[in-house]
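Note that this complex is displayed minus one protein chain, with the remaining chains in position.
This part shows chain A:
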Amino acid sequence: MTSLLIRNASVLGGEVRDLAIADGRFVEVEALADPGRVIDAEGLIALPGFVDLHTHLREPGREDAETVLTGSQSAARGGYTAVHAMANTAPVADTAGVVEQVWNLGREAGWTEVVPIGAVTVGQQGEQLAELGAMARSAADVRIFSDDGHCVADPLLMRRALEYVKTFDGIIAQHSQEPRLTEGAQMNEGIVSSELGLPGWPAVAEEAIIARDILLAEHVGSRLHVCHLSTRGSVELVRWAKSRGVAVTAEVTPHHLMLTDELVRSYDPLYKVNPPLRTRADVDAVRAGLADGTIDVIGTDHAPHTAEHKCCEWTAAAMGMVGMETALAIVVEAMRDHDFGWSDVARVMSSRPAEISGLPEQGSLAPGRGANLVLVDPDAAVRVDPNEHATLGRNNPFAGFEVSTRIVHTVLYGHQVVADGSLTTAHPITEGGSWIV
């Protein structure tokens, strides 16, 4: 029996006590006969390991931008014990073969639990359904389906997808972007885009799809997840849907909680992202939505790109930002003026996303559950330096930010993968094995 004792941690920022782990699960402290390894967590906050519903690990296809290994290491450094790998790889994760490949790469890497997301449509082309059932029944056990990067714009196809995944209690995670309203779009449509002469991406292009999808989900009684919601109107729509009892969940990124389109005045492609950075009013609205539970989770939309896709003119640059290693710190800074404690952080970054994805071993510190845990220093003084990060992507928009929160230790199924902020050893599992004995 391998065991681990966490001493004097402030659990969810409250009571200071010990946490005991044996054979990959949390156990009662009294049940731990031999403490084995001990982590002194004096002054640290214990939270359940984070679960990211939205990352781009780029493998297969763009291993120059990120691999499942480097993305997993980045996740571990960011306190994530589970990450969901988006389907827009090359080839697209639209078959059981590709999702199993990604799933296996994650298990072999052993830094975080990699949960593949399957594409909704073949090749993410928006024309016909991918083999959703085959992906759901594969070893990867896919439950979340998304064409992220593209919107499932065809209303009939979206309706069919929502209905079909009821077969296996699946969920459609929609990238809400009306394609005709965003042709050639380069940034948020507003005062700044008009001045800069960059084609605009209007809020209505997001809100129109969210409104439609809410009505579809209600009509067919299915589960809808709204990816990276970014506008004030979107928050209002999701709030309205929840008041009607529609099974909708919503996600916001750290960057949409913190940054505005004013940054685009620099024409620095570091700030080019999809959906685009919005206005101050939108930032205030997504913060309020996160605080009151309208927005369920933080999803990083971690999107690494090689330097050549960012070191160019704005209009030629790729869209996307990395963010797993700064997510917690940015969420804490963004929510400072709200009544938003550590238990709220645990809710939006761990327990709620685990619940949405159906991961029973993630998202909880309770005895019997998977021993996935992060220990956080709440009084650190950190200057964000993307060059120190594990991700291959250097496109982190928070470079130079002074933040007060630091990931100290990360424990994946009882194995310490990060110690004092640095990667230790991986916790891989071999074919047929399991993290829980």
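Here, a residue touches a chain if its C-beta (ideal position, glycine included) is under 8 Å from a C-beta of that chain, and two chains touch if they have at least 3 such contacts; residues count from 1.
As a convention for this text, contacts and distances are computed from a predicted model.
Undergrad: The chain dropped from view, which UniProt name applies: "ABC transporter permease", "Regulator", "Aspartate carbamoyltransferase" or "Cytochrome aa3 subunit 2"?
TA: Per the UniProt record, the undisplayed chain of the complex is "Aspartate carbamoyltransferase".
Undergrad: Out of A:Gly149, A:Gly200 or A:Pro353, which touches the unshown chain?
TA: Missing-chain contact among the listed residues: A:Gly200.
Undergrad: Tell me which of A:Asp154, A:Glu262 or A:Glu308 is the one touching the absent chain.
TA: A:Glu308
Undergrad: When the complex is taken as a whole, what residues of chain A touch the one chain not shown?
TA: Residues of chain A in touch with the missing chain: 186, 189-191, 193-200, 202, 266-268, 308, 311-316.
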